[in-house]
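With one protein chain held back, the other chains of the complex are shown just where they sit.
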Amino acid sequence: MTTSLTMNLPVFVVIAPLFVAIMLPTFARRMRLVEGLVIFVEALGLVGAGYLAYTVLSQRGAPLIYQMGGWQAPWGIELMVGNLGAFFLLVISGVSLPVALFARGNLTEEVGGKERITRFYVLYLLLVGALSGMALTNDLFNVFVLVEVATLSCCGMVSTRKHPRAAEAAFTYLILATLGSALVLGGIGFIYMITGHLNMGFASQEINRIWQTNPHVVWLAFSFMLVGFGVKSALFPLHVWLPDAHSTAPSPASAILSGLAIKGYLICLLKVLYNIFGHTLMQEFAVHRILVLAGTIAIIAGSISAFAQDDLKRRLAYSTVAQVGYIVLGFGLVNTKGLTGALFYMASHAVIKSTLFLAAGAIIAVTGRKKVSELAGIGRKMPITMGAFTLASLSLIGIPLLSGFVGKWNLLLGSMESGNIIPTAVIIIGSVLCAAYLLPVIRVAWFEPAPDEDWKDPGISQKLALIILAAVVVILGVIPGPLLELAGRAAADLLVLR
Amino acid sequence: MKDFILKRIAAIILPFVCIYGFYVILHGHVSPGGSFAGGIILGLSFIAYSTIYGTEKGRAKLPERVLTWTESYGTLWYVMMGMVGIVRGVPFLANKLAGVDLGVPGALSSGGLISLIGLGVGIRVASTIVTLFFTMMEEES
Amino acid sequence: MKIKNILILLVVLLATYGILMAVAELPPYGMPDNPVHNQVSERYINEALEDTGVLNMVTAIVLDYRAYDTMFETIVLFTATLAVVITLKSWKKEGER
Partner (left out) sequence: MKILIDKLIINYPYFISVVLFMIGALTVLTRSNLFKKLLGINIMESAIFLLFVAGGNIRGGASPIIGKATTESVYINPLPSALMLTGIVVSVSVTAFALALIVRLYKSYNTTDARRIATMRDEVTER
């Protein structure tokens, strides 16, 4: 029994959230049960992901391969629990559990009645399941299907708000994301037509063997994949849907969208770039330069746009655009340090941005004020919420001993190693800009006189969620050890010559 | 709609459309077609019924509760069929490896779990199409 | 607005030219020795009957070799239904309340 459980753990991690999600609509009215089940399955996912990460860390070398239905690699679908998969699974379950905790009993205002809340939770669990699938899958077409599940559930969550702008934002998001997935599907089609394989390992071998006979097709597949996943993960010129979608969604949804969904697409991009084309082909086609350039522009432009926003949630949404720039820049550095930095930055940004969005959501729910300039003195009235917000912002800026610093430091080392001065400078300038748009919020909240109103911290489970997330931010900064080790090994795996 | 001829002809044709949908679902593994095509045909027969006789009558045939249950349990059926493999000690969604009898090729009962999964998916697709239709129609009125 | 549309048209035409260059380079259409007809498809064609016991190879792939994809496909449908319902239906009830 135990061996069967551990043997099939990769599948269980993916289908447990889906299983609960499928079951939930049949007992929509019993709210306690629904919320309990959601948190229970998230906790189970965390345990499973922790166990998988422990297994991967303790047995160096070969990744765990799970063959769906017992069919061998080129014929069937493979799940691969490598360092990358275990790392991302840990991030997913680590962030989605506190967010679910925050959502508990807190959605009536933003989502509506019991049935609507249940449906919201179903979409949430479907998103988590699809993201876990993305972390583990080793098959190209499976990536497309999972991306589609994630896109639909994201759009569904955005459209749950009553305001008509939510529907508008969801429509723009849906159209652009579908455009992106059409491009991704096209890219998969081109790869399939010249290699004849959908499995990433086999396709990679084949494409590295034959790319010289049709270089244009490889180049086209590269650009389709880059633009497709770029739209989905809001890489700078393609980010137009993000600010609306992320600022109008209910706050737990904003947290999960900004924190995890975008990272899922980035992980898919990473897998396609490094596991299929490989870094030699990337350098041959100068894709790494494009990535560095796109990341640089995204950091500068995203930060400046964030600075111009007065709406708190919109400011955070634009900040996500800038942070995606850091991660993509790390992908383009093509060395171990840079990739480690990008991966760790991904994890820390997932935690930080969820904290920021949840805190912003709590503040808006209590005070009803959305503008940064109206938040005077909120820190004294809501110390825990604002404390978590402050810690997370400091971490995003890159203060030492907080999680953001570790990622940025590795990115800096990587960019110095690559010998290019521009990314190094941009990472530092980005930190300054980040301070410029986040520190005013903190200053207004703590150092200006508080208005005479009865504002309090939110309920117990919301406080707990914020405290957990803030604690994770600090812990990752002080002892990054195991997670950094996992990220480093994942980066080394990605750079292995094929 | 109040058209007499339309109603009479629909009453004659629709049962056959419904049965044809089931036929396509069940013969997906021996002939062209399959659970998705069959499921759409099956769903369309109900949609045609509700357009011709009115949404209320269609709703009376398929209440919301039934649709929710078929949707949830139709998808769950798939996962359960996958679990057969795990129970038998082989990977998820295994069919031949799980020791299921594959039957005589070409017979209706061949293919082991494939025909069972196909049936579940077909009914699930039909209920999805009908739910989408009802949701949009009720918003309209 | 007009200028923007013309710009988009130009970009799209340029992209079309690039894509056509690549498409011309693809293996010739309909030839039996193209890379897609490799050991993967050979196994599906020759051994599907023995492996799965069904005559329709497409069904064999959809529901057996790549059944995991199809599971997510049904889940996509499930997601879409839920998203439609959460967008349209209960929202009306909320509005009336």
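Order of writing sets the chain letters: A, B and C. Residues in each chain are counted from 1.
Here is the rule we go by: a residue touches a chain if its C-beta (ideal position, glycine included) is under 8 Å from a C-beta of that chain, and two chains touch if they have at least 3 such contacts.
Here the structure is a predicted model, which means the values were calculated and not measured.
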### Message
Touch partners of the unshown chain, restricted to the chains that are shown, please.
### Response
A, B, C
### Query
For the chain left off this view, which of A:186, A:215, A:387 or A:440 is in contact with it?
A:186
### Option touching the unshown chain, where A:155, A:242, A:306 or A:392 are the choices
A:155
### Task
Would you mind spotting which of A:46, A:167 or A:483 touches the chain that isn't drawn?
A:167
## Note on the structure
Across the whole complex, the chain not displayed is touched by chain B residues 31-32, 34, 36, 105, 125, 132, 135-136, 139-140
### Query
Residue-wise, where is chain C in contact with the chain that is not depicted?
5, 8-9, 12, 15-16, 19-21, 23-26, 28-32, 34, 36-37, 40-41, 44-45, 48-49, 55-58, 60-62, 66, 69-70, 73, 76-77, 79-81, 83-84, 87-88, 91, 95
#### Entry: For chain A, residues in touch with the removed chain
141, 144-145, 148, 152, 155-156, 159, 162-165, 167-168, 170-171, 174-175, 178-179, 182, 185-186, 189, 192-193, 198
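Throughout what follows, only the chains that are shown with their structure count from here on.
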### Chain contact topology (line, ring, star, complete or other)
complete
### Query
For the chain pairs A-B and A-C, which is connected through the larger number of C-beta pairs in contact?
A-C
### Query
Measuring from the mean C-alpha position of chain B to the mean C-alpha position of chain C, what distance in angstrom results?
22
### Query
How many angstrom between the C-alpha centroids of chain C and chain A?
24
#### Entry: Rounded Å distance between chain A and chain B, as computed from the means of their C-alpha atoms
36
### Residues within chain C bordering two or more other chains
64, 67-68, 75, 78, 80, 85
### Summary
Touching at least 2 other chains, the residues of chain A are 18, 22, 25, 68-69
### Message
List the residues on chain B that touch chain C in their complex, please.
### Response
28-32, 34-35, 71, 74-75, 78-79, 82, 92-93, 95-96, 102-103, 105-106, 110-112, 114, 117-118, 121, 124-125, 128, 131-132, 135-136, 138-139
### Message
Please output the residues of chain A touching chain C within their complex, sorted ascending.
### Response
18, 22, 25, 68-69, 71, 74-77, 112-113, 115-116, 119-120, 122-123, 126, 129-130, 133, 139, 141-142, 145-146, 148-149, 152-153, 155-156, 159-160, 162, 167, 170, 190, 192-197, 206, 210, 214-217, 219-220
### Query
Along chain B, where are the residues that touch chain A in the complex?
68-69, 71-73, 75-76, 79, 82, 85-86, 89-95, 97
